[in-house]
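Following: one structure in structure tokens, then a few remarks.
Removed: one protein chain of the complex. Kept in place: all other protein chains.
Chain lettering (A and B) follows the sequence in which the chains are written, and residue indices restart at 1 in each chain.
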Amino acid sequence: MMNRIEVENLNVYFGDSHILKDINTEISKNTVTALIGPSGCGKSTFIRTINRMNDLIPSFSRTGNVYLDGEDVYDPKMDVVDLRKKVGMVFQKPNPFPKSIYENVAYGLKIHGITDDDAISARVEESLRSAALWDEVEDKLDNSAMGLSGGQQQRLCIARTIANNPEVILMDEPCSALDPISTTKVEDLIHKLKKDYTILIVTHNMQQATRVSKYTSFFLNGEIIESNLTDKLFVDPKDSKTEDYITGRFG
Amino acid sequence: MEKNRLSEFLIEKSLVITAIFSIIIILLIVLFILMEGFPAFEDYGFFRFLFGMNWAPSDGEFGVFAMIIGSIYVTLLSLIMAVPLSLLCAIFMAEVAPNSIRRILKPVIETLSGIPSVVYGFFGLIVLVPIIRTNFGGTGFSMFTAALILTVMVLPTIITISQDSLRAVPHEYREASFGLGATNWQTIRHVIFPAALPGIITSIILGMGRAIGETLAAIMIAGNVVQIPGSIFDPVRTLTANIALEMGYATGLHYNALFGTAIVLFLIIIILLLIANYIQHKYKVDVGGGYL
Partner (left out) sequence: MRGLKSQKIISPKTSQKIMNAIFIISGIITILILVLILGYILIMGLPVVNLEFIFANPIDSGASGGIFQMIVSSIYVTLIAGIVATPLGVGAAVYLVEYAGEGKITKLTRFGAETLASIPSIVYGLFGLAFFVVAIGLGWSLLSGGLVLAIMALPTIFQVSEVTISSIPSSYREGSYGLGATKWQTIYRVVLPAAIPGIVTGVILGMTRVISEAAAVMFAVGSSLSMPLSIFDPGRPLPLHLYILATEGISLENAYGTAAVLVIIVLVLTFVSNYLVDKYQRKIMGR
């Protein structure tokens, strides 16, 4: 199996605080990998190193390497714009732009220089269909995205990400602000997407990790304690800390 | 305890008075300006006053139309120069510049807003008027010269307020846009600027109010000729200048006509304020539901 993302000796600091410590891991292609662990353990920071969103924080610094398809993400020659096109991201809180539904999905295409309206329309429809939202919004594409429910907004954000045709999708607790029904829809969507995309999902919810992911990594205090096939990690954890966490003794 | 309760009561009531004091003052201002200005409308005729082209107090002619146009022209001309510069500067400070440069620009803007308008007027008179005279002919006292100084005077207003509204755009929009691979400029242009637009328009309207209400800079460099200017290098007289120039010696209907001029000025300012409030109100309600 080909590895999509490789991480070598990654250390991340915000100012003086050491957030991620010696992370080494590999994420395989077209699978769903869940990142679990208590709050503040560095899961979100970790996925944000992959599309360099941490660069937006002035106090951020880092040592070690992240490779995407063998290319060094932090190479000075790496174009962040291209990187973020390849590595899409869905955030904790649904964050559609205050524009119409259509404009939200078309945004990524337009900023990447596509001007052919027919092509854009086609891609918007395709993306909304892939995000299982088309049937609900088909006749109100010109309405503001802010009028959608939270779950619809999050699926819209996923559609917006897919429209860019990324290879990897990072999801930072995508269901934490959603009700159970919307959560189920987003989870179904993740199942559907995994054949085309490599997905990393940060989650607080261990049931969710078991439902959607093939692999799981357990983070604690900025370190990866254990990574394994999800089935194995939850049934037969190798590390006592993992066991403590998944049996609910802390976190 | 009784004594305590009484003094608490009295204190609260006197605080109420301080709270409504500004409203009382506004009512007083309106009352007195109207009272003194009204005879001019009554004796000379409201529409004749407003749309009359002839201002000759010694002949009993009190038409302020040329001054209204003068004020509007000078203000618009200064906004044409001030808006692009201040918006660029506001975006620079809010979205682009590193903290070190922000720390330089912030006190610069504050100092610009603190410089007395008479000093701006003086600078315009001593420095700009001769430059304009040498390069564009005429006396150098002109609409353009005044607009140049007003441009500098409204910069801080527009920069400060539009910067606040840019900052108020939720950080999630930036993350979403960057996450899709947009550059900083694309994010500003397509997401942040449209979201901040109501606040930016408000800042421009308030800047407009400042320019139209400015007296000394206008009086010292605009030339004060009562006419509708044919070119931007012609002298003009603004409403504010008209009042300040003639109040010192005005009597009778002339005195009332100058208060009448102030009523016109006041009305323009109130209209601008209402528009600004309307925009703020409308978009505060709508920013979630409508689209930009």
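As a convention for this text, contacts are C-beta pairs under 8 Å (C-beta built on N, C-alpha and C of every residue); 3 or more make two chains touch, one makes a residue touch a chain.
None of the values given here were measured: they were computed from a predicted structure.
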item	value
Option touching the unshown chain, where A:17, A:39, A:115 or A:207 are the choices	A:115
Candidate in contact with the missing chain, chosen from A:130, A:144 or A:164	A:164
Residue ranges of subunit A at the interface with the undisplayed chain	79, 81, 85, 109, 111-116, 119, 123, 164-165
Residue ranges of subunit B at the interface with the undisplayed chain	4, 7-8, 11-12, 14-23, 25-26, 28-29, 32-33, 35-36, 85, 88-89, 91-93, 96-97, 101, 104-105, 107-112, 114-123, 125-127, 152, 155, 159, 182-186, 206, 209, 212-216, 219-220, 240, 243-244, 247-248, 258-259, 262, 265-266, 269, 272-273
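Going forward, only the chains that are shown with their structure count from here on.
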item	value
Separation of subunit A from subunit B, taking each centre as the mean of its C-alpha atoms, in whole Å	48
Residue ranges of subunit A touching subunit B (in the complex, touch as defined)	51, 53, 56, 58, 80-85, 88-89, 91, 93, 95-100, 103, 107-108, 110-112, 144-147, 157, 160-161, 164
Sites on subunit B touched by subunit A in the complex	98-99, 170, 172-183, 186, 190-191, 194-195, 287-292
